[in-house]
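Note that one protein chain of the assembly has been removed; the remaining protein chains are unaltered in position.
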Amino acid sequence: MQVNENKEFQPLIVAFCCNWCSYAGADLAGTNRLNYPDNIKIIRVPCSCRVNPMFILRAFQRGADGVILCGCHPGDCHYTSGNYFTRRRMTLLFSMLDFLGIERDRTRVEWVSAAEGAKFAATMNEFTEAVKKLGPNRRLEDLRCRKQ
Amino acid sequence: MQRIGVFVCHCGTNIAATVDVKAVAEALGREPGVIVSQDYQYMCSESGQNLVKNAIKEHKLTGVVVCSCSPRMHENTFRNAAASAGLNPYLVEIANIREQCSWIHKDIASATEKAIILGKAAVAKVHLNAPLTAGESPVVKRALVIGGGIAGIQTALDIAEAGFDVDIVEKKPTIGGKMAQIDKTFPTLDCAACILTPKMVEASQNEHITIHSYSEVADVKGFVGNFTVTIKKKARFVDETKCTGCGLCTEKCPMKKVPNEFNMGFDNRSAIYIPFAQAVPKVATIDPNNCMMMKTGKCGVCSKVCSAGAIDYKQEDRLIEQQYGAIVVATGFEPIKLDKYDEFAYNQCPDVVTSLELERLMNAAGPNGGTLLRPSDKTHPHKIVFVQCVGSRCDDSKGKPYCSKICCMYTAKHAMLIREKYPDTEVYVFYIDVRTPGKNFDEFYRRAVEQYNVHYIKGMVGKVTPRSDGKIDVQASDLLANEQLHIDADMVVLAAAIEPDKTARPLATMLTTQMDTNDFFTEAHPKLRPVESATAGIFLSGACQGPKDIPETVAQASAAAAKAIVLLVKNSITCNPCVAHSDELMCNGCSSCEKVCPYGAITYIDKEFKMPDRTIAVRRVASVNPAVCQGCGACTVACPSGAMDLNGFSNSQIIAEVDAICK
Amino acid sequence: MQEAMINKAKQLLADGVVDRVIGWKRGEFAYDITPAVFTSAEELDESFVYDDFTAANVSKYLVKESRKDGKVLAFLKPCDTYSFNQLVKEHRVVRENVYIVGIPGGPKLDAEKIKAKGITGILSVKNENYTLKIETVYGEESMPFYEAVLDKCASCKSKKHVIYDELMGEEGDVLDSNRFDMVEKLENMTAQERYDFWREQLSKCIRCNACRNVCPACTCEKCVFDNPDSGIENKAPADSFEENMFHIIRAFHVAGRCTDCGECSRVCPQNIPLHLLNRKFIKDINAFYGEYQAGEDAVSRAPLNEYKQNDCEANIVHERGVE
Partner (left out) sequence: MNKNLKEQVLRSSGVNVLKCMRCGKCSGTCPSYDEMEYHPHQFVYMVERGDIETLMNSKSIYKCLTCFACVDRCPRNVEPAKVVEAVRLAAIRQQGNNHINPNQIPGMLDDDMPQQAIVTAFRKYIK
């Protein structure tokens, strides 16, 4: 995304949502007409544990400025334990990205249930603001993918 | 070459008011591989679906993208439409431009731009979609019921009545469970034995039911429709097929000082015993820990008196293996141990008893032949104090956080029965709340108060002190009178909390089913699937799922039976095709995927591979059972080599979506 | 030690206990010691080497060797036994086909550190009372022994063998090492400083794949970076992203499985401290999920294949340390 002097920086954010809770939560936000920025683009996955760190890096490579991963609340996973594995994997991955000096606010995990449309919208608003503050992703981008 | 059709829905004005649907259709029409791109008022309508179907036929489409509402709403609609037009249903993708676009954005330009991006992601994904076929797996027409209490018996009877074979596995020598120990049942006060024992007999005589008493489940393998269960038949040292249940051995057995579990230890039984008169199967069992013959090799009286020649001191535990299509868990409950409640003096004073013990003390078949006597001195108690919620509703380490649900009612029952039979006995009930939500339950409780003059006192007993004169000092608060009471009681009855049977947790591990922190089995959905576990083919019956009274248990038992029958009537079950699969050439056989699979769907086989140098190498590789896999994808990330992938949500598909979104 | 090991190997070969021996032999230079397989007493006498430069961990070679017919003798240093045990856990080696003789470990020497002192043309070294006597083509030189020790040995975590059939020499203990000091130092830098540090380091990467090829945890039949279908196939880094990605993914793939043997950094021709990435994961795992040492046993679950209901949330990363 481009920073334009007279136009506010608009980050590109990829949101991975599990089919059973968070994707349904996003649907509920829609049903209730709860606004959140169009910067958010949702990718549906069966469970948050389907999200490979590779996908997150790929998103950053291709120009995403933030990646958020949403799943069922711990204990509520449709597949019983998927989000527990997600939690460990993402904790370690985010810690590693932080260790490499990548801004920690570019990544996030949130638990959003199918009933939490309001939380989904609020989370997305908040996350978009946080990423906006950071500006464009420069530390983990692939120069060849930078948009002109 | 892909031939993809894009269909953009207006959803009336739901989408069209905020998203320029024409522009979306036009933009997506320019995407590679898209040969037709249309918009329509209502895609999900009959004519909308026909539009899709006709386009599939006319343009020989290889993939369909519908830009419409959430896939959770109409994915199946469009998949079915595609299937009816001859396109594999899994070649359909939905771009959610309503819930996740038009409904949340106001600006037409940016909403349209986003809708196009979402559409492009779906097009990119559908390029990589593979036709999937739902597999089928056969169903073994036999059910296993674990637990032979009223829940297990009812479930087994119902399944048998539908014409399927059922096996009951019961760890005790007889079926009947806790209900067999109960005297009367609320709210009708009919005798438990009178309504239970006919069912026990019915179960034993039903040609479809096999009872494995004194047996345990040792191992469970397999999956819905095809479980292989190993049952351990514990040695009872009596040949079940020969024993007639005459009981002569139990009379002649010289070892008669064994505490009788059935009567809660209030009297004794012999080392060879039949738990109670109506036991099913009515077969004697030798308790090897107390049998002289087993311990010292000297005795053999039972063997001598048994005319059927059924005694076999050399009998050993036996393992039998059986296939089942469905498993119903009915492991029931136990009252909690009260060791941690010193204030109630349960371990100190024999006249402080639990409610289940009181059942036996009052039972006509109990130790006192139905006369209520104090266990300590066998005198008639004139003042009895009941304490509610002992260990229930606790937030501490001693008790359970839940309400045990049945105590309010059985205490009212006990109080009423005592007042009925012994009008000279005063009965006090200390309660926190009286919870009677059930048909005729509150009326029952009110009868105890109004008709039988049971003293219900709102407050809790703080301390129970046995006195040297044989009385028991009960110190309690009366919250409504705002005073502290001291009652000289003759007996104290504690309504101990109930907890799941100790065998439940190891069983849950074997069955790969979920449990909550209290060890109750978790239902697949608390409202809509209350008798199924989250693991397909495993159903829940009775108190193993949560505290329940008899009517509720029976209702759930029949519901679980119905669910099991629904499964058993099928010859085969259709599996979700969106399952994981492993690329054997890349698999390391490292077991990471197996460790994270919640369903035990992954096993390993040693497979021969022809190597480039023409040698043959044997490698351990993962193999996914598509009937068991539910498609979560946990294994795909655990796999370091990327050998494991998920149908419908493959690595390349998700990456294509990421790329399309980030373009 | 070398003599005793050759005798042990000869005897086991003669007794028919093993058919082959995996050990080391000398390359072109004195300090150039590489793993090698020996099948006869003559070969052993001729070229079997075990000296202060013998640092290479042979356990990874057993992935292939243990699948061949017959039994192979492997001499494993304490750190190597952890790697081997981890491979046993992951079913990557056939335990029955390996006869393990545990041998005392390092500290081993780093030829680069000797060269850095301006000492070249090394012919042989001798440790005399912790002074290193170095014979070179230009004459004898000396330097303090500990200044020439490999980094991975300087922060040795254990002198204990976790798996073996037979031990030579004394058994040691698990040590209190200072191995996380550098990770901690980096953690306490600002994000910009960390970024600059790693950019400087990782930009040196020439993707020779030495780290991957030597790593006993990297034994995939096919590496995702070599697989065109994986979505991240990458032969050589074109820019900073690809330099980062390779090392992040590689470290993540071995997270919870890396025994911290330090081979990756030892073999890196560009001297990138790659082991710090692995140690970061180990340190985090220890802090978040309890102490865990990969390879310590062959049964426990790897931390990433396990969970607790009350595990910390991912935002713990946001809450601690330096922004």
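Quick notes on this structure:
So that you can tell them apart, the chains are marked A, B and C in the order they are listed, and the count of residues begins at 1 in each.
Note that contacts are C-beta pairs under 8 Å (C-beta built on N, C-alpha and C of every residue); 3 or more make two chains touch, one makes a residue touch a chain.
Just so it is clear, the model here is predicted, and its values are computed rather than measured.
Displayed chains that the missing chain touches over the full complex: B (touch as defined at the top). For the options B:205, B:289, B:468 or B:482, the residue in contact with the chain missing from this view is B:482. Taking the complete complex into account, B:395 is the one of B:395, B:424 or B:469 that touches the chain left out. The residue touching the chain not shown here, chosen from B:432, B:510 or B:555, is B:432. In the complete complex, the hidden chain is touched by one of B:252, B:458, B:529 or B:663, namely B:458. Contact between subunit B and the absent chain runs through residues 343, 389, 393-396, 398-399, 430, 432, 458-463, 475-479, 482, 484.
Please note the rule applied: only the chains that are shown with their structure count from here on.
Rounded to whole angstrom, the centroid-to-centroid distance between subunit B and subunit C, based on C-alpha atoms, equals 48 Å. In subunit B, 596, 638, 651, 655 are the positions where the chain touches two or more neighbouring chains simultaneously. In subunit A, the residues that reach two or more other chains under the touch definition are 53-54, 58, 81, 85, 89. Note for the complex: subunit C touches subunit A at residues 183, 186-187, 191-199, 224, 230-232, 238-242, 244-245, 248-249, 251-252, 255, 277, 280-281, 284-285, 288-289, 303-309, 311-318, 321, 323.
Within the complex, the subunit C residues that touch subunit B are 67, 89-92, 219-224, 227, 229-231, 253-254, 301-302, 304-306.
Of all the residues in subunit A, the ones that touch subunit C in their complex are 53-54, 57-58, 60-61, 74-75, 81, 84-85, 87-105, 108-109, 139-144.
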